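Every protein chain of the complex appears in place save one, which is left out.
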Amino acid sequence: MTKQISIPGKRSRIRWLPQDNSLLKYICLAPAVIYDSIFFLLPLVFLVWIGFWSVENYRAVPGFSLANYSDIFSQFFVKSRYAYAIAQSLWVAITTTALGILLCYPFAMALMFLVPERLQRLLLVLAITPFWTSYILRLYAWQTILNNNGLLNTLLIQLKWVEQPVTIMFTQWGTRIGLLHYLAPIIILILYLVLRNTDRSLLGAARNLGATQWQTFWRVILPLSKPGIVYSAVFGLIISLGDVLSGIILGGGTGQSVLGKFPLFSTVILNEYAASTNLPRTSALATILIGIMMIILVSGLKLTESES
Amino acid sequence: MSTQRKQGIDLGLAIAGWGYLLLGFLFLMLPIVTLIAFSFEDARFPTFPWTGWTMRWYQELLSDGRLLQSLQRSLIVSPLAAAIATVIGFFAAYALNRFNFPGKNLLSTLFIVPILVPPLILGVAFLGLLSRLNLQGQVFSILLTHVVILMPTAIALISLRLAQMPKDIEEAAWNLGANEWQALYRVILPWAIPGIAGAWLLAFTFSFDEFIIAWFVSGFQPTLPVSIYTFLGANLSPSLNAIGTIVFGISVVLLTGVELLLLPLLLDGRSSSREM
Partner (left out) sequence: MNPLSAAKPQSNPSLQTGVPLTENAIAATAHDLEIRGVSKQFGSLMVLNNINLSVKAGEFIAIMGPSGCGKTTLLRIIAGLEGMTSGEIRLQGKDITHLPVHRRNTPMVWQSFALFPHLNVQQNITFGLTLIPHNRADVKRKVQEVAKMMHLETMLNRPISQLSGGQKQRVAIARALITEPKILLLDEPMSALDPHLRVRMQGELKRLQQTLDISFIYVTHNQNEAFSMADRVVVMNQGNIDQVGTPTEIYSRPATHFVAEFVGNNNLFDGEVVSVSEKTVTVSCPQGRMQALWHEQPHQVGDRVTVVVPAERLSLASAGTPGENTINATLRGFEFMGSQVIYFLETDTGYEVRMIRQEALDQSLSIPINSKLQLSWKIQDTILLGEQIQ
């Protein structure tokens, strides 16, 4: 059998290269993409779309109208007073997240630098333990602890540190404690991992150059852990904004805070949905909440992008 | 090792640090200990001072068919949901690990986002879709939702494990004559097993923790928010404490598995690949 020899220098292409897009790639990605599209994106898009429906004769009518949103914004400061709820949610979320990071950071630091290597893993697992219990039941337990005649107050009065029980229940401080207890394990984990991945030689170098412990922390460790802080902040804010249970169980629905006695936005949404009178408008409210979270998420991503 | 570290840290600071750790663990553990303790207390409502020990809430639990039934349901739904999420997640993680393509970052973000969306919104959105399909209020619906929120964790953990895989072993498999599928099945999959197992365990635990919701959704109350709302308004039975303790106990067993498989991935990933 004769074969033509190709003239050298001709353009040639291998039909399959490892980096190429092959059938395998599409088959591997397809299940996840399809599943998320149908059971995640679709419901969310649907939810947002319902927010643009109109209500006629107490029935929801598919369509596209801004009636719900204009209704919501007309009630922003009066009647339903959504603006105050949003402000309350943001206030609680921001303070909780800030507090959470402030409190968890030293914890992660202590875990990283004080605890012997072998014990670190065990203690980290213990710190994540709260995850393995039911969130609702934990809140219920906190109720027992924070009640006016609960564990904490009983202890404080016995120790004669206070005379009257300290009211924590039905204030936003109660909400914060519940949220903190939910967020703490994850924030500790994130910060610990970030600290663990810090180049140790940088710390040694700083000390060699005469930096004090404080300076080493402030000028070397802290800047390097910035991505971890941003992730924790984004996570904390989004979870806090979306949480309903802590606000209701510990905050009593309309917990008292510095801003006043306002409900959380998430609670408002839940209540409106449970009342089931105006689905399109409730969906519009939920969309607003999603919008706020997207802004936080995107800002967080932009922040970490600019770092790297 | 620790003495070296302590040389760089004042004794005073070290003491403060340990004290802080103690306080932190106290905060983290307190509700759990309370939960377990009060499941044994002989009182309708948990109060102080302690009234007495009893096992009657556990007995009540065992005789309450509904609660046990729901627990049973969870023990079926959770492993299944975890398995589905893990399988889908493995393939997605493999593709993300191996290929580079425009829009890869966007796709990765899409895969991660479900874990950030609050269950409240997800519940509302999901029920909106399900009610149109008349699928609401069924155990099957729980399965479907759970897979959505379990997938990000599965993908993240398996990706972590795959990232530690020496790049050349897949190339070596091809080089020796394996096509893509053979290499995936005979080289990549064996490597990924610890990640897959860890992801499954973690997903199982997350889904299992959602027991309370399942207890309602699969019961008489069809819609999720309504159920929770009602639950919160009603009187709480200490049997729930008992359930919580049992859930915690089962989770501890799973936790040990996770600890054995996952943490080596998270912490010492580099050294395990050095053993190659």
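Note that the chains are named A and B in the order they appear, and that numbering of residues resets to 1 at the start of each chain.
Criterion: a residue touches a chain if its C-beta (ideal position, glycine included) is under 8 Å from a C-beta of that chain, and two chains touch if they have at least 3 such contacts.
This is a predicted model, so every value here is computed, not measured.
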Note to self: Just to verify: which one of B:121, B:144 or B:173 makes contact with the chain not shown?
What the structure shows: B:173
Note to self: Tell me which of A:17, A:159 or A:209 is the one touching the absent chain.
What the structure shows: A:17
Checklist line | Chain not shown, touching residues in subunit B | finding: 166, 168-169, 171-179, 182, 186-187, 190-191, 275-276
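Here is the rule we use: only the chains that are shown with their structure count from here on.
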Margin query: Distance between subunit A and subunit B based on Cα centroids, please, to the nearest Å.
Written below: 16
Margin query: Quick check: in the complex, which residue numbers of subunit A touch subunit B?
Written below: 18-19, 21-22, 24-25, 27-29, 31-33, 35-36, 39-44, 46-47, 50, 103, 106-107, 109-111, 113-117, 121, 123-127, 129-138, 140-142, 144-145, 149-151, 154, 181, 184-185, 193, 196, 203, 207, 213, 235, 238-239, 241-245, 248-249, 266, 269-271, 273-274, 279, 282-283, 286, 289-290, 293, 297, 301
Note to self: Give the list of subunit B residues in touch with subunit A in this complex.
What the structure shows: 1-2, 5-6, 8-10, 13-14, 17-18, 20-21, 24-25, 27-32, 34-35, 38, 46-49, 87-89, 91-92, 94-96, 98-101, 107, 109-111, 113-114, 116-122, 124-126, 128-129, 144-145, 147-148, 151, 155, 171, 174, 180-181, 184, 205, 209, 211-212, 225-226, 228-229, 232, 236, 240-241, 243-244, 247-248, 251-252, 254-255, 259, 263, 266-267
